[in-house]
Structures are given as structure tokens and as C-alpha cells.
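To keep things clear, I will list the structure first and then write my remarks on it.
Only one protein chain is missing from this complex, and each of the others stays in its spot.
Order as written gives the chain letters A and B; numbering starts at 1 within each chain.
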Amino acid sequence: MVTAETAAEPGGKAFAVLGLFETAEDILAAAQGLRDKGLGRLEAYTPYPVHGLDAALGHRRSPLAGMVLVMGFIGAVSAFLFQMWATGIDYPIVVGGKAPMAWQAFIPILFEVMVLFATFTAGLGMLLLMNRLPFYGHPILSSASIGKITRDRFALSLEAYGGAFDAREARAALEEAGATEVEVLPAPEPSGPWSANYLLKGFFAVGAACLVAGYATYWAVKLFPVLPPMVHMEDQPKLDPQEPSALFRDGRGMQSPPSGTVARGFLPYSPAAPEEAAGLANPLPRTEPVLDRGQKAYRTHCAVCHGVLGDGVPTLTASYGAKPANLQARAIRELSDGKIYDAIVRGKNAMPSYAPHLSVEDRWSVVHYVRVLQRAQNATDEDLERGGRP
Amino acid sequence: MRADAAVPEALRTPPLTDGAVTPASLDEQVLRFPETKPPRKWFLALAFTASLMTVGLALIGYTIYTGIGVWGNNRPVFWAFDIINFVFWVGIGHAGTLISAILFLFRKTWRNAIARFAEAMTIFAVMCAGLFPLIHVGRPWLAFWLFPYPNQRALWTNFRSPLLWDVFAVSTYFSVSLMFWYLGLIPDLASMRDRTQSPFRRKIYTVLSLGWRGAASHWSHYEKAYLLLAGLATGLVLSVHSVVSFDFAVSLVPGWHMTIFPPYFVAGAIFAGFAMVVIVLVVVRETMNLKNLITDFHLEVMNKVILGMSCLMAYSYLMEGFTAWYSMNPYLHHVFRQYVGGTYGWAGLLTICCNVLIPQILWFRRARRSYFWMIFVSVAVTVGMWFERFVIIVISLHQDYLPSSWHVYKPTLVDFGILFGSFGLFFTLVLVFARVLPVIATTEVKMVLPGAQPGRHGAP
Partner (left out) sequence: MIRSPRWLLASAAVGAAGVGASWSFSPPERFWSNWLLWFLFFATLALGALFLVALEHLVGARWSVPLRRMPERLSSLLFLAAALGAAALLSLPVLYPWTRPEAHHDPFVVGKLHAWLNAPFFSARFVACVALWVLSYWVLVRGSLRQDATADPALTVRFRRFAPAFMAIYAVSVTLLAFDWLSSLDPAWYSDIFGVYVFAGSFLSGLAATALGAVHLLERGRLGGVRRDHLYNLGGFLFAFTVFWSYIGFAQYMLMWYADLPEEVYWYADRTGSGWQFVVLGLAVVHFVIPFFALIPREKKGEHGPLKRIAALYLLAHLLDLYWLIFPSNFKSPVFSWPEASFAIFFVSVGFLWVRRSMAMGRDAPEGDPFLKEGLEFRL
């Protein structure tokens, strides 16, 4: 039996004695033999998990499965409740015809978050909580045996665990059990910042910070503005649309204007009969802005029936039925401005009144524009010589 | 009970490895790659893939700077290469999880030799996939709006949209795959820590292996976590691609609203993923001399899975076609006729040919064991599965309900450049992985070698 002994730690007391074995069967037999001898805490180091070793060492079953189940359930429930709250209570909107509390739509995310919680519990729980990894200070990491262990050898270690620990007795027991090599390990170094404890604390700190920041944002945006006095900006004494009011008999804040109300730009129209309208004069000057306005109004409201050129060729289809007037016709060219204005205001034959659509200024601008169209379509040679100038 | 009938040759399971393999020889064979300089071929391959990747990334930058108008997306085909590539890459990732997780649950020990590489491919594929939803939104710098955080607009994300389900599903899938892969790497990183002569590398491996020392108490929690993760990852395989399929199936677009989409997409994902795994594993086993570990049996089994999935795809196409007719919906009838005729009918026929007809070659054992045929089939499947998404997305969109909106879709060079760039990204990551980390999970293989576990004499 080869016994290679590396130096114990400078202080004097060994922390653990390591015995190396060649095969999985050897270490299993040895573990079963050494378990109840009470020589120290028994631990095995293997390159891969060896079946039956857990039982031989008396390890309890890993609680990870239960933890994962619980966290998965928490993940599922919190994802569902959060979606319900965010979509159905905090800011309910109907989207795509789906009611805000549409549980069917929340199932996919519920499932994914459940899996997320469960898997991170399994992975990080195993590393940080159960195995306390990362931990770089274990003495075996700097021993001579670790290279053999991660390659193909199996090691049993008897570790000092409170109370007396006799390294020589442990060494003898290991050799008797069949160890091919024995090594003594010094005490572990204290863990640095990159250890499981610090990481766990770090994760929780970050998590807590996120929760606090999130709630703070939510409070600042949604809950704070509705506290007095901030809410006073929102709750103003003026009557907003749709608000009720005790001032009026029917209790509504919004009232229709009383009869006889005149809208701005829509003066009452005085001529009692069309004949009287003949005398009305166009109050607007014939300037380019006025003509532009008239063109715009004409093209919006009139060209549909009377045609872009005013020739009665509509952009509507022939199926419309009524035949709009040809504004180029001599009869209309000879009409006075007032008569044209009257037709706009009162309507004529099949044409309805356009008074609601056009303000007073629009109407007179249209009259100007109609004159422009008439002149354009009935230009004389003199107009050409003059270059179209008045 | 009488139980002594002899097992004929044709039915016997082949051994796990070709020839004798010990833990020490395994370490030597696999773990020496990260320590040695790669051969010239590797650098040439990397140069090629990296240039493809660079071109792709440059074009992505151009797209972000100029706008989505540089792509071919236009009305009515508002989703095209961007979503095709997304679905394609997410699908490719699923094979890795299946090999890693589902085959682990079925205790198929032969999976141990290929699980590491497959998992790595999953992660790289999901990275490629994640690129596309990010860049196709037009204002990718606002992508964080997709996460439900309390904000100054007092708004929440639209949880009722499948696009948001995608965000959760793909991020979950990526994080879980990464964690699963990393946990599997820890014991191997510990092996590398203890083998390496270079102090610089030793430091890196020490940090990354988290101080793993192979303690039996640690192994018991580790195995439990691995089993649980495998089970959870299995659920993810089903759910993630189903959620991706919901992007289409919840809509009203004719040809998209087919209830079979969830399992059909999952089967297609496994199908495309296994084809990619076969291609990569053939290259790996040849160039890295791992034929004794990645045996002919491995390739044959994967080819059988490809064949099986091809039959599932055939069933799905049959069901889609039949149900489209059965629905008596004239819009659906029109779209399905467009799938095999019309402007893009060639794509539909190509899809059926590549996904259903060509893989039938794999019924023949010779084809399952021949590099030429398996690579031919796998490339055909990869192309076919890309075109299947093209058919579903582009053909359905370009002629749906209103004929006045019908319009032909033309991809631009930027579209193609980004597609090939994603391949470049994927293969660059694969090449780098192959030389930096152990491509075979040595710990997992050691666990199942003959003689590795104590015999169960008289055990209950």
C-alpha cells in the first residue's frame, strides 16, 4: 500500500484524511465499512456520481424536488395574478376584442414563468443553497489528489467535524479499507467575496432593490398623483365634458345651446326670399388668399357634383341620379353674386343647403372662385393678350 | 418464467463506444482540444463564417440606421425573412434540448456523448433566433418596452398578445438552456482545471468551475437538479415552439389559423434541429477524431429520428390539406392552392419534396450509415424547413382576404445578407465552442462506461 503524505497545514491539526481508491466498487465497499466507525465525518469525492454511495454514506434525500414544486407553483400563481391585475384592474383596456380578464390568454406566460421559477430554483438552489458553491477555499482543491479525482479515481475522506479528530487513526482505517494512497489535508481558508453566501445575499439584495424601485416607480406614477394636493390639478372645479352639474335642471353639465344661438362665422341669413338675395354684394376682395380659400372650399364641397372645372361633370358615378348644374352655362354666368350665394345658403332643387358646411367667408370665397372658373372656361382673345390679368 | 431465448444480431444494441474507452483516455482524447492550437482548417473555416457574420451584422446595423424599408417587407407581406429566420432558428434549438433533456429522462445513455454539443447548439441557435425579433421592431433601442416593468407611462405590456408570450417563452428557454448547459459543464471544467498546465487557464477554469470538488453530497443534489431540469426543459421544448406557433395560429389569416400548429411546429422544430445536429456531428467526429465516441450508432439513431419526424410532418401536411378542404372556407381553399401553385408554388413543392420525400431515403440502413446520404438528407431538411416557414408566412400573407391588397413579395439583398449572416454567427459560435470547451460531456460519458458503476449483486 503506497502512502504518500503531503504536509499538513502549518498550525498542526489536520482537517481531513483522504484515501484514494481505484474503482467504484472499492469505494462503495469501503464507505459501507467505515460509516459507523465514528472516526470523523465521512465524505466521498468521485469523478462522477456513483450509484449507491449516497445510501452508504447516509445522505438524506435531496429536498430540491419539493423546493422546485413549491417555487414552480408560486411562479405560476404570481404570473397569473400579476397578469390579471395589470390587465384587468390596474389599466384595463379591451384589445383585439379580448376582455381585460381573459384568463385563457394568461396561460402561456403562466407556464413559462412557472418553468423559469422552477428551473432557477433547481439550478441556483442546488449550487448556492445545497452545495454552497462557488467555494474556492476547500483544501482538496490544492491537494495532489484532486487531479486524480476529477480524472478517474475515487476518494473517501474522513473530516474533522467538531470534537477530537485523530488523523493517524483515520489514515489507518482508510488503508485497511483498501485505499491505494492517503493524503492529509489542512484546514480550509475563509471564503472570499466570490462565495455562495455573498452571491446569495447579492441576489436577494438586487431582487429587493428591483422590487423597491418598481414599487417606487408605480407609486410615484399612479398613486402619488392622486394624493392631495397633487390631485387638485386633476380635480378642478370647472365642468369637464360628461360631468354632471346641479346648476341645470336636467343635472347635466353639457347643455345644448339655446335656440337662436349663432355660431361664429355663421351669421343669420337675412334675405327672406331668393329674389332679395340678388342685391347682396361680395364683401371679400378678390385677392389670392381669398381665391385659394375659395378653391379649397370648392374642391372640397362643390367639385363632387359640379365638377372640378365647374362644368357639371361630377366625380360621382352616373348612378347618382340627379344632374348637377353646369356652372359654365350662360344662365348661371349671368346670375349675380348674390344669387349664387343664395343657392349655397338655401340650396336649390336637389342641392341641399350648404350653410352648415361653409362659413360666411367660405361661401363668398367660393363665389369668387366660381367666377374664376367661369372666366377660365370662357376666356376671350383679349384675356389671352392681356395674359389673363384683370 | 422462461427467459432464455437468444438475441439475434440484428436486434442487439451496439456498444456505447467503439473500442475500449477508459476515463483517463476519454479525458485525454476530449479535453486536450481546448489546450492545443487549432489546425489551419479551423482558422479557414472561422474566417469564412466570421466574414459571413460580419457582413450580416453590418447589414443589421444598416437596417437599424436606415429603417425596415431596406428589407422587402411591405404590404401585405409585413412579416417575411425576419420571422421566418426567427422561427427557423428557434426550431433548430429544440433538438439540443430533446437530446439533452428528453433522452436523459428515457435513460438512453448513448445520449451522453452528444448532449453537450447539442445543448451548445441550442444556445447558439436561440441567440441567432433572438436577434430577429429584436431587429425587426424598427426601433430596437426601445425593445425593453416588451418587459412589464413599472414605468412613467403607467402602462403595462399587452399580456394577451402572442408576441409577448414569445418574449417570455424565448427568454425563459434561453436562460434555462444556458443554465442546464452550464451546470453540465461544471464537472468538466473542474477536470480541465486540474489538468491544465497554464496558470492563466487554471485561474479561469477555477473560477468557472465554482470550486467543484466532486463531493458525493454535492453529486446527490446535482443529480437531483439535473433530473428536475431535464423534466422542466422537456416541458419547455413543447411549450416554446407552441408559443411561437401561436403567433400565427391565433390570427385570422387564412392558412395560419389551423389548430394543429402547436404540435406541428414542435415536430418540425425537432426535425430541423436533428438535421442540423447530424451535419455538425459528422463534421465534428471526422475533424476531431471522435469516431469512437460519436459512433455510427449515434448517427443512425438520429437519422431514424429524422425519418420519424418526416413522417410526422407528412401527417401534418396531410391534415392541413385535408382540413383546409373540409373547412369549405373559400379563402382557405385559395391559400392552399397558392401553396402549391401560383407565384410561390415552387416553394411549397420544394418544401414537400425536401421534408417528406427526400428523407424517405433513410428507410434504407445503408443511407442511415452513409455520410453522403445523411448529409444530403439533412441539408435538404434544413432547406425544406426554412422554406416551410416561408410558405406559411409569405404565401398566406401575400394573398389573403381582399384581392385589392394582394401583392407579390420580393426579398432584398439585405434580407439574404442577414439570413446568411445568421448562419455565419451560428457556425462561428460552434467553431469557437469546439476549441474552447469540451465538446463531449466527459463526466457524463464516464458515468455510463462499462464498469463505471458498482455491480448490483443481490441488490433489491
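Convention: a contact is a pair of C-beta atoms (placed from the backbone, for glycine too) under 8 Å apart; a residue touches a chain by one contact, two chains touch by 3 or more.
If you're wondering where the values come from, they're calculated on a predicted model, not measured in any experiment.
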Given B:8, B:199 or B:403, the one touching the chain that is not displayed: B:8
Given B:68, B:98 or B:258, the one touching the chain that is not displayed: B:258
Sole residue of B:74, B:323, B:370 or B:412 that reaches the chain not shown, by the stated touch rule: B:323
Residue of B:311, B:349 or B:432 touching the missing chain in the full complex: B:311
Sole contact to the chain not displayed, among B:127, B:146, B:163 or B:238: B:238
Sites on chain B contacted by the missing partner chain, in the whole complex: 1-8, 10-11, 13, 105, 107, 235, 238-239, 242, 246, 249-252, 257-263, 311, 315, 319-320, 322-323, 325-329, 456
On chain A, residues whose C-beta touches the chain left out of the figure: 65, 69, 97-98, 104-105, 107
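What we mean here is this: only the chains that are shown with their structure count from here on.
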Centre-of-Cα separation between chain B and chain A, whole angstrom: 28
Residues on chain A engaged by chain B in the complex (per definition of touch): 23-25, 28, 43-54, 57, 59, 61-62, 64-65, 68, 82-83, 86-87, 90-91, 95-96, 98, 102, 105-106, 108-109, 111-113, 115-116, 118-120, 122-127, 130-131, 133-138, 140-141, 146-147, 149-152, 194, 214-215, 217-218, 221-222
Sites on chain B touched by chain A in the complex: 22-24, 27, 148-156, 158-162, 164-165, 168-169, 172, 175-176, 179-180, 183, 187, 190-191, 193-195, 206-207, 210-225, 228-229, 232-233, 235-236, 239-240, 243, 246, 443-444, 446-447, 451-455, 459
